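Report on the following structure.
Left out: one protein chain. Kept in place: all the others.
Read from first to last, the chains carry the letters A and B; within each, the first residue is number 1.
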Amino acid sequence: MIKHFFKKLGFSQAPFAGGIQPNMRKETEHSPIEVCPLPPLLIMPIKQHIGQACSPLVAVGDHVLRGQKIAKAEGYVSVPIHAPTSGQVIKIEDYAIPHPSGMGLTSIFIEPDGLDERDETLKPIEDWQHTDVSALRERVRMCGIAGLGGAAFPTFIKLVQDQRNPIETVILNGIECEPFLTNDHRLMVEHSQEIVLGMQIIMHMVGAKQGIIAIEDNKSDAIECMKKAVNHDDMGLDIQVLSLPTRYPQGSEKQLIEAITGKQVPMGKLPMHVGVLCQNIGTTHAIYEAVILGYPLTERVVTISGDAVPQQGNMLVRLGTSMRFIYAQRGLTDFDGLQILHGGPMMGERLRHPDIPVIKSSTGLLALSQDFFREAHPEEEPCIRCGHCSEACPIRLTPNLLADHCRNEQLEKAADYHLFDCIECGACSYVCPSHIPLVHYFRFGKGQAAQVRREQNFAEASRQRSEFRDTRIQREKDEKAAKRRKVRATHTPTEPNQGKE
Amino acid sequence: MSVFSDFAMILLSAVLVNNYVLTKFLGICPFLGVSGKTETAIGMSFAVMFVMTLASTASWLVQQYILIPLDLLYLQTIFFILIIATLVQFIEMMIHKVSPVLYQGLGIYLPLITTNCAVLGVALLNVQQDNTFITSALYGFGAALGFALVLVLFSGLRERMEGAPVPDAFKGSAVTLITAGMMSLAFLGFSGLVKV
Partner (left out) sequence: MLEQLMYAIASLGGFALLAGLILAVSSKIFHIEGDPVSDKIDALLPQTQCGQCGFPGCRPYANAVASQAADVNHCVPGGERTMLAIADVMGVEPKSLDQEEAIPMVAFVREDECIGCTLCIKACPVDAIVGAPKQYHTVIADHCTGCVLCLEPCPVDCIDMIAKPELLEHWSWPLPDTTRAQTGLERRESHQHD
């Protein structure tokens, strides 16, 4: 009641629980998106999304066109991968991917021929309003679209009309709450028309009546542009632009839904279950390109920022471009003593070297000087039980206790403290005055728990096989014995050499 | 005061003020022995609650209808121990049947409830204080409740302590005893709350 009253008066300060207000450092917010030139070599890992890896469709020596499918999806949670430009496949082998382990994955190496010819087999769907929803969904899947906000979850899975959980509201996530990153911001300013059209396609696909474009109030120009685009484009759909106070991690799906609708998505449930669908700005733009232009996902906008980058900015980059090449475009060639981050500073991962290709989930490339980095990550000190982490946690966990259990590998207790509900937003680590790497402990704990679960499943399967083998051997033995008895009964006992038993 | 407020007083005094473990220092052995894990502590608490309540009522009956009429008060301890031992054997069989894992977890401490001085202490104090049947049952139950309370609280503390950076010299029993001592100090704060 009172909360509602304050909200009406505009006093609502914390639309979702916890959260922090970091220094946003959006130094690239006014630099327009520049097109990155074609690199001499493109490297496409066969897995660029959450889910199962793809299997290559091309062989060494094949000539491919831009947008041609080069790896096909395996299983349901998977989307295909397309050639980012025309050229020749020169090899298929393991190569480093943006992953904290530094491990490699099978990748398809394409040498561009410079012609950049498009594969024209996918035709534009101009009359999307009268096209079957499942055909549109298939188009989104075929074009390899995965969430471009960083998680890279296959988008077509979310674009579904479910009778039990009808989607009423589509929320376009223009929050971009991670410091440094401005790629969605620039897309909204420069491609607002396309984004609104993409949103209409999404609303048509899920049958939603209401659309909300949520933007944080530190992007006033984006709010202006989107408002103009929405007013300009009168399709009879209820779309409004909503300005929200700047707060991290508002861009996280469940937090954003809570901030806008006041509904909490229950643990283990999806936004669908509260009648909401969230889509990222970049993803929406990609859906527009896939449906209206018939272009598969072969490029994305990447923010190149950080104090070590001479010319910070946003670039439209072909997937598979080496990060070293991109940094070189921005005047950074010497990586000695620098920290390279893939994604934002809060949730991104540290990379060991820049010879790694850009993939669908690459929102930003940061290069930070060692001094800058050390200032942010000094040595861990003892917990002083100040409780700041609990206040900052957007899902109301108790990070300090949880970290203790993870550190001591008390995994069952960590699960009791809801380890698996942690979204790893990093708000707790950010506010910790003792500089405890809380999220790192949670990741460690989650990994260990997953390992234990895997071992248990393997052991259970082995046990079943072993038991099956035992019963089989027993059965064979019994059958043999029965046969032998039969043989003995039919033969007279005067034949002493009846087989070697 | 009404009867019920009397009963409430007895319970309150047995649970908090005259807590058997922390102010009378009886039953320390299971208190330290099975407080490692909350689950076993809860199991132990129920076992002790069962034994203590029944033991105090049964011992009151024996006292009133066998020992006093026959003038056999010198056999008091033997009788009481017999009662307790029987009850413990009974609960041991029951736990083995109902929860074998708890049975394993309690280990030797389960049969050792027999020698839990708190149980015999309750039975003896009951007859010393000339309690009626109802009050002695309540007193036994309250004492068991107090035991269960501190046992579960303490097991929670110990579980937390497992991950704490305790100095090497204090690791293990040392820090456990220090914690128990501090808990006892805290419970002294209840003294004077109820005059019994």
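Here is the rule we go by: a residue touches a chain if its C-beta (ideal position, glycine included) is under 8 Å from a C-beta of that chain, and two chains touch if they have at least 3 such contacts.
Note that the structure is predicted; figures quoted are calculated from it, not measured.
Taking the complete complex into account, residues 99-101, 103, 105, 379-382, 407-409, 436-437, 440-441, 443-444, 446-448, 450-452, 454-455, 458-463, 465-466, 468-469 of subunit A touch the chain not shown.
By the touch criterion stated above, the residues of subunit B touching the omitted chain are 40, 62, 66, 70-72, 75, 78-79, 82-83, 85-86, 89-90, 93-94, 96-97, 100-101, 104-107, 165, 168, 171.
Definition applied: only the chains that are shown with their structure count from here on.
Look at where the CA atoms of subunit A average out and do the same for subunit B: the two points lie 55 Å apart. Listing the residues of subunit B that touch subunit A in their complex gives 159-160, 162-165. Contacts from subunit A toward subunit B in the complex involve residues 382, 404-405, 407-408, 410, 413.
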